[in-house]
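Only one protein chain is missing; all other protein chains are in place.
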Amino acid sequence: MISFQLLLQSTVSGLLMGGIYALVAVGLSLIFGLMNIVNFAHGDYLMLAMYGTFWAYQLLHWDPLVTLPFVMILWFLAGAGTYRAFIRRILDAPMVAQMFSTFGLGLFLRYAAYFFWSADVRKVGDNLLSGILDIGNIFVTRAELVAFFGSLAATSLLFLFIKKTRIGKAIQATSQNREAAVEMGIYTDEVNAIGWGLGIMCVGVGGVLLATFYPIHVYSGWMFSLISYICVALGGFGSFWGVYLGGLIIGVIENVLGTVFVPTFKMVFVYATFVFVLIYRPRGLFGKF
Amino acid sequence: MDGIQKLRIRNVPAFFGFLGCLALYPWIFTDPFPRHVMIILFMYIILGQAWNILGGYSGQISIGNHIFFALGAYTSTMLLLKAGLPPWLGVIPGMIIASASAVFIGQICFDLRGHYFAIATLGLAEITAIVFVNWNFVNRAFGFQIPAMKPPNLYVQWTSKVPYYYIALILAAAVVAFVWKIDRSTLGIYLKAIKEDEERAKSLGIDSRRYKLLAFVLSAVMTALAGTFYAQYVLYIDPDSLLNLEFGLLIIILPMVGGMGTVLGPVLGAGVLIPLAEYTRSVFGGGGRGVHLLLYGLIILLIAVYEPRGLVGIYRRIKRRYTKTKTSE
Partner (left out) sequence: MKLLEIARLTKRFGGLVAVDQVDLSMERGETVGLIGPNGSGKTTLFNCVTGLYPSDGGQVLFRGEGLSGLSPHRVAQRGLARTFQLARIFKELTLYQNMISAQRHDRENFLRTPARGCSPGVSRRIESWLEFVGLTGLKDELAGEVSYGQQKLLEFAMVLLSDPELLLLDEPTSGVNPIMIDQIASLIRKLHDQGKTLFIIEHNMKVVSSLCERVFVLDYGKKIAEGTPAEVQQNSRVIEAYFGY
């Protein structure tokens, strides 16, 4: 039997990682909620943010925390730009076409990265967040801790934005009923673009935070695409904090079960959870539909 | 409105004529490399058509078909190595296991709409890959190497590529003919109906679940067959080469770009994209492994946004415009 200590440690580590999953998943669900499109390229934007952080560190000697605000702005623009350039044209296309377009986009981004930066794994070196903390016998890296609270902060800010601002309310309205929103005079096109911008911005933030402790690799994004999708399915479509919670849960499941059983089977548990949820509770834990 | 109609191969003789030309190919191109490219191309035609039956015709997009490829390859190989069963026979248990898996997966997952189903099949493929890498029975990450065995005709291994070429050609032609048959048959009509409006099809009395399962089984069987062929061609199988994500994606990219739900789509898709990959590989050398996928990504994105019906759709559009200008004279 494994020790309580180990269980606790792995739960905490899982939670911290789960915070990132959650943030990324929230971004994904924002896009999905607005226009019913699953962004298969989501994780690749994450990967690019990680690389961006790396190169900023390597070439400009910027600490990741310095890179963060720049990435936020750039990634927002990238998201809105992606919408304007491609997504807007496939809003009413058959689901297959929508799937393939973000799919193709992700493929393109991934292999462009591969072409320029090869498959070598990178790591961001010593920075403001280096170092390990010992909290009551549980070891966490400073980076992980900041990443967790960073994502929590980002998610909360996003939540407040959606709930309190006019644009946020427009987003809510469009997500619930696009036609009604149009009739009410909401420029859904602008709303969609902002939604994409925010969604990709989340991913950008997640990427910068991740880069402080996670190995950077061209394929690392794809895994996050899948996982964030699973988090959204688990949390439930239409529920902001439900998706966030879904992210935390997946993080814990992945890490705890991976530690308790065979580490290489980590993803198996995550996928199994996914299939289980899809069959027995397709709405997700807190979903509205 | 652009209807997806079968691109009729107007002449069956033309089809055989074309096959005849392809049959001459190895006599014109005697180097192993061009022959290899065509063999791989034929294999992808088979894989693409197999996927097409499920994805293009009945509308269930699966990103996990490579599971069946691996099942076919591993089954025939293990029966060969452990029981001496020649691959001509070993391919059958592979196809049986593949169909059983397809029924199992289908029963669980068919109720999932659209992208749920796609992600679920992808997840299953990833799980299968992880399981294989850790499972002693299939030799974990090491896989299996098939040693030289005589006589070659019995054990399906030759030093020259020519016999492989003809087998691949015949299999590809048979598969294309089979899909053509389905396309024109009642089954084809039912699948297209299910794809367009499953609820409506059900309201007419069509048991959509049954037909989708049938499509899935056909898809799995053909993919497994290709798997066995591949195992005998390269004589080495392991989880990484058979179950990697890139491969799984390639299986769906080619028919999608060519034109899902048409007979010639997978053929066109493979016919255009495989040589493209080879060309970029030779031009870009070492870093080339990524470039073709980069191009593929771009092509898919553009096709999905501007002409979701793929190359076949583009061809039809051009034909329409041409006939329109003709009649306006």
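So that you can tell them apart, the chains are marked A and B in the order they are listed, and the count of residues begins at 1 in each.
Criterion: a contact is a pair of C-beta atoms (placed from the backbone, for glycine too) under 8 Å apart; a residue touches a chain by one contact, two chains touch by 3 or more.
Note that the coordinates shown come from a computational prediction; the quantities given were computed from them, not determined experimentally.
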item	value
Among shown chains, those touching the left-out chain	B
Among B:113, B:140, B:200 or B:321, the residue in touch with the chain that has been omitted	B:200
Touching the absent chain when the full complex is considered, from B:189, B:235, B:298 or B:314	B:189
Residues of subunit B in contact with the chain not shown	1, 3-5, 181-182, 184-190, 192-193, 196-197, 199-208, 210-211, 214
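Convention: only the chains that are shown with their structure count from here on.
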item	value
Euclidean distance of C-alpha centroids - subunit A vs subunit B, Å	32
Of all residues in subunit A, those that touch subunit B in their complex	38, 86, 89-90, 93-101, 103-112, 114-115, 118, 222, 226, 229-230, 233, 262, 264-265, 267-268, 271-272, 274-275, 278-279, 282
Parts of subunit B lying in touch with subunit A, wherever the complex brings them together	59, 61, 108-109, 111-112, 114-116, 118-120, 122-124, 126-127, 130-131, 133-134, 245, 249, 256, 260, 287, 289-291, 293-294, 296-306, 308
